[in-house]
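Missing here: one protein chain of the complex. Every other protein chain is in place.
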Amino acid sequence: MIWAYLYNIVFYASCGVTVLATILMISRHNAVHALLYLIISSLSLAIIFYLLGAAFAAALEVIVYAGAVMILFVFVVMMLNQGQRSAAHEAAWLPARGWILPSVLAAILLSLLLIGMYSDQPLQPYGVHGVAVKDVGIALFGPYVLVVELSSFLLLSGLIGAFHIARKMPSHMSSNELEEVDHG
Amino acid sequence: MKQKTGLGQYIYIVWDYFYSNIVTLVKVASHTFTKADTVEYPEQMPYLAPRFRGRIVLTRDPTGEERCVACNLCASACPTDCISLQKTEDESGRWSAEYFRINFSRCVFCGMCEEACPTYAIQLTQDFELAEYERQNMVYEKQHLLIDGPGKHPDYNFYELSGKAVSGRAKGAGTQEAEPVNLKSLLP
Partner (left out) sequence: MSPVMYNLLNVVLILVCVVFGAALLTWLERRLLGIWQDRYGPNRVGPFGTLQIVADMIKLLMKQDWVPPFADRLIFIVAPAFAMFVVVAAFAVIPMAPGVGVVDLNIGLLFFLAMTSLGVYAVMFGAYASDNKYAMLGGLRAAAQMVSYEVFMGLSLMGVVMLAGTFNLRELVLAQADGWFIGPQIVGFFIFFMAGIAESHRTPFDLPEAEHELTAGFHTEYSGMKFAMFFIGEYVSVLMSAAMITVLFFGGWLGPAWFPPLGWFLLKTMALVLLMILIRGSLPRPRYDQLMSFGWKFMLPLALVNLLITGALILI
């Protein structure tokens, strides 16, 4: 019966989609098409997360990566609006011999992964227990609270930096505003 | 000068925006119970004023002859240049239009032609429903424009007061004409 294998079918199908979409994402010349494949790759990655029991990670993968980070990428690409010209550039920049080294490196990684998967001791059993949102929260604010605080420092510094950049500098003021400053 | 905004003022501004939007919502919602201003046109004809200007017609004399003398004043008065005509003269001496063409897809019903017309020939009617499926059908020829009656001025007959010799009748012989003045005579 096909239903018994449904889990495996979905799992391997989404794995295949992820790999294929990532390869296509690297090899596209049009930046927006590449981003489209990157989004598909992260969506199928979310499905894999969900099937492995990490529902919260799956939701965050979609909300944060696909829903927010990628949008900024698309935003920038649209702002630059390169079009056909840059696609031609990309094609010129990516000759066949440029693929050799990355391919070798990726093959090494793949062989490591295959050895890990098919050796006598599997790396990690999958699909056994689900991680609930509550578990994630307890983990974040229990054993990993220091990491959370450190990353919040990072975000705060980013925030301050953005504020500093966006702040109006006196040298950028118009003459009117400068006069106002002079007269107090 | 930019003013410093205190917290109290900030709260007041926020409240003010919030309140004004709520008021807008309530006022718009209260229109649920007001009557619609729409006139449901094809079933319910709107009131047309007596001097409403609509489709243009060409009228006739009380005697049934065409009033238009093809003087071209209407065409020159027309702001959209939608009137085009050509003068011709028959054997009796009456002037008339050889063709008279109005392109109603350009006409704006301004009534300038009616005011310019010296013979009350061209007149605007109450009809404004000029819908056609083909654009060419909006161009009206003389036979489409001519009506059988005299229109707004039933007793007016141009050739009876213009002093023009016509139909074998001498100058000044019309019913509303005086005898022509004899310029060579010294008599009072």
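Lettered A and B in written order, each chain numbered from 1.
Basically, contacts are C-beta pairs under 8 Å (C-beta built on N, C-alpha and C of every residue); 3 or more make two chains touch, one makes a residue touch a chain.
Everything quoted here is computed from the prediction, not taken from an experiment.
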item: Contacting the left-out chain in the complete assembly, out of B:Gln9, B:Thr24 or B:Gln176; value: B:Thr24
item: Contacting the left-out chain in the complete assembly, out of A:Ile71, A:Leu105 or A:Val147; value: A:Ile71
item: Among B:Thr38, B:Gln136 or B:Thr175, residue touching the chain not depicted; value: B:Thr38
item: Chain B residues that touch the omitted chain in the full complex; value: 14, 21, 24-25, 27-29, 31-32, 34-38, 40
item: Where the missing chain touches chain A, by residue; value: 30, 32-33, 36, 39, 46, 55-56, 58-60, 62-63, 66-68, 71-72, 74-75, 77-79, 81, 83, 132-133
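Definition applied: only the chains that are shown with their structure count from here on.
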item: Separation of chain A from chain B, taking each centre as the mean of its C-alpha atoms, in whole Å; value: 70
